[in-house]
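Omission of a single protein chain aside, the complex is shown with its protein chains in their original locations.
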Amino acid sequence: MSEVHEFAVAILRSGTPLIYAALAGVIVQRSGIWHLGLEGLMIMGACATVVGIVLSGSFYVAILLAISICVAASILQWFVIERLRANQIIAGLGITGIGIGGTAFAVETIFGSLAAIAAPFGVPRIGAAFGPYSGLSIFVLMMPFAVFAMWAVLSRSRFGLRLAAAGEHPFAARSVGADPSIMRLVAFCVAGVLCAIAGAELAAGSLQIFAQNMVAGRGFMGFAAVIFGAGHAVGSALAATFFSLVGVVGIRMQIHFGAFVSHDLLLCLPYLATVFGVWITGRARNQFKP
Amino acid sequence: MTREGSGTPAISCRNISVSFGEVKALSEVAIDFPKGKIHAVVGQNGAGKTTLARVFAGLARPDSGSLAVNGKDLGFGDVTSARAAGIELVHQSFALPPSFTVAEAIEFASGGGIGFYRRKNLLGRCGKHLDALGIDLEPYRRIRDLPIEQQQAVEIARALASRAGILILDEPTAVLPPPGIESLFERVRKLKDNGVTIILILHKTREIWAIADTITVLSNGRLVAGPLHREQTDPGRIGRMIVSADIGNADLGGHAVPEERTGGTKPESEPPAATGRDMALELSGIVTADTTDHACLRRISLSVRPGEIVGVAGVEGNGQVTLVRAIAGLAEVSEGEIEILGKPATNAGLARRRSLGLRIIPFDRNGEGLSLTSELWQNWAAGELAALPLLSLINPANIRARCRSSMSNWSVRYSSATQTADSLSGGNAQKLILSRELDDAAGMIVAAQPTRGLDIGATAFVWSTLRRARARGCGILLISSDLDELFEISDRVLVMLSGRIVGELEPPYDHVAAGRAMIGAAA
Partner (left out) sequence: MIGRLEAVLRPLAFILLATVLCGIVFEFAGYSALTMFDSIVQGAFLGRGALEKSLRWALPLFITAVGVGISFRCGFFNIGAQGQFYMGAVSAAFAADLMTGAPAALAVPLSILAGMAGGALWALWPGYLRLRSGTDEVITTLMGNFIAALILVYVTSGPLKDPSGSGQQASTKMLPPEFRISGSDGVSPAIVAIAAVVGVTGWLLVNRTAFGTLASLAGRNPTMLRFQGGKIWRLGLMSFLVSGALAGLAASVELHGPSGRIASGFLPGHGFTAILVALVASYAVAATALAALFFGGLFSAAIFLPILAGLPASAIELFNAVIALLITANIGMRTGIRRFLPRRWRV
């Protein structure tokens, strides 16, 4: 039994940051933009949280710092894409680069070295009442509500419809008085908050450490979850859970079967699944293309 | 809402001018539309009708002027306040996200805020609204699965969800088959009875007289007259006003072929005798697969002899786009045979068809005819390069030289073969396309709206060019929505409706008969 709990805890731990990142990607995706800056925003959030805790000694100051930095970077990304008409892919990769390079630069400037920074404490835990799950952070507890809220806003609200219209048919949105550009700004800001949480959970949810490039592709995996989940809040959250499941199973298999199964190749599964998913949806949409 | 004819106008605008870049779309327009009436706004393509509608709806921002709704001033360029004032616009190509359900498409337009809803309630509410309007449609169906008439109905329902007092419909009949037009008009009359002021953008005389209380004519961005009460005028007069700016006092209502306007072209030559020669183009029983974008072809057969200009008339959206694509091999043909200059080409790609002598002057000059951000010589040489193996060496200097001499022959005004195509004016751009398509190897030319947007001089040039190609023995298929153009240079005219050929006209041409055939009225 304890094995099952352990397994669930591992999946929740590795899955929660991914799910928040995926939600951030989903809302921006709905507004008509591919969010390839998730990776960069996540690492900004992770770094700001840990550095904030170390410098201020308060988690709440730290998370506020993380959120404001991520929202500011999101607005920058929105500005470059929407107002300067930059290519959204390249600009997103640019934000990712700014996140990775900028956090390294900030850490070295503040602490004088690139060594990993440990925080004395992390995100508040959910408490002993939850038994084997007591070590999880409050962000894990909030996660299902965040998924539900995102679903409700996107699929069961007028705002969600207007946002989707801005993405799918900007002229339609404009002709009913919803400026697509503003809708996207809102989406980017929400995404900034979610990425800050994703980064905070990753760095301070269980580890309480910030290391160089610690996001290590999770932001892109979150983006893959958005695509795999067809831009749907619940679908993408499930896709993110599946990705973390594969990761956890991979590690277990490694432990149990050793050399029989390559952990690294198993880790390819989520990416292969994404390619497969995009291929299927693409096929359905483009029956005839010369 | 009262139904008084006088009193404060529903919409009143003064000195409205709109320009897009250097193009003046509207200049100094001032109109009052009385309340509770059906107003028709008419004019040719590019007269400024759609722009005017968008100004009213807050989607276009004028450079000057003022706008009042029910006597109250309304700012410019703000959709939300225009809608708050009761103005709703139904677009020609509907503004509905295709993945939405009918209910969602109606809901998303109905206000700001978060607006949570429950699916069941929304469907119920929407169903009631549709019932009240007499629209028979399940609210859970997706927009992309609906036929075009129902999409229009959804958009009208969307517009009326917020109790609009003024409903503007932009060319609502262009996309509808005749029975659809009838039921649309029925619906519009019912709305009028409920006190809604309706502005319809139309361009067919028959429809105008079928529905409108008043008529307003725009031409080249200026107000010619209006709103005129229908009793104060007659179709002939309106027709003359519509075309006044273009053909001076030519008698549009008459049946005569317009006088020769082509300047120094050769006198009309009889088409060379075609005996013993293959058809330039032969389509037999062409059927195309359904697409969501364009009307499909439903068993089209036609043939073009060498040295013959065959016109294709029809209201836009009746399959002309697909016809060109099917001939080009760019639309999926599910049945039928195509022969080009006597050679079977049903399964050939466009490169092969071009090598047989097929040339195409496409509908969309800037999208399909030219790559605007590419250099002139690249545009000019695209077809010939596409026929080469990919790795064959080319000499750009040589191509540029040939391009320059060809462009000079066709009197394209340019400064360098390496300038980009977006720097050419419309007429010069079309000449560049002509210089590319009408080479010596051309045997069958498909010209789709070759003079759209061109001034009189450039139009005359295109016509004389096509005549010369005919004299040389080319077969020409001319697709146009301008009857005058078709009657001017075609040897015979086919009429297209809903993906079929429904009639064939021969000189002397009869506008009335053509008009009837185009809208499917019995001849």
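Observations on the structure shown:
So that you can tell them apart, the chains are marked A and B in the order they are listed, and the count of residues begins at 1 in each.
FYI, a contact is a pair of C-beta atoms (placed from the backbone, for glycine too) under 8 Å apart; a residue touches a chain by one contact, two chains touch by 3 or more.
These figures come from a predicted structure and were not determined experimentally.
Though it is not drawn, the left-out chain touches A, B in the full complex. Of the options B:A328, B:A471 or B:V502, the residue whose C-beta touches the omitted chain is B:A328. When the omitted chain is restored, the residue from B:A30, B:I114 or B:A387 that touches it is B:A387. The hidden chain makes contact, of the residues B:T420, B:S464 or B:S498, with B:T420. Of the residues in subunit B, those that touch the hidden partner chain are 328, 330, 349-354, 360, 362, 367-374, 378-379, 381-383, 385-396, 415-416, 418-420, 423. Although one chain is not displayed, its contacts with subunit A can still be listed: residues 34, 36, 76-77, 80, 84-87, 89-91, 93-98, 100-102, 104-106, 108-109, 114, 217, 220-221, 223-224, 227, 262, 264-265, 267-268, 271-272, 274-275, 278-279, 282-283, 285-286, 289-290.
Definition applied: only the chains that are shown with their structure count from here on.
A separation of 46 Å divides the Cα centre of subunit A from that of subunit B.
Remark: subunit A residues 152-153, 156-159, 161-162, 164-165, 168-169, 171-172, 174-178, 288, 290 touch subunit B in the complex. Across the interface of their complex, subunit A is touched by residues 57-59, 78-80, 83, 89, 91, 95-100, 104, 107-119, 289, 291, 330, 332 of subunit B.
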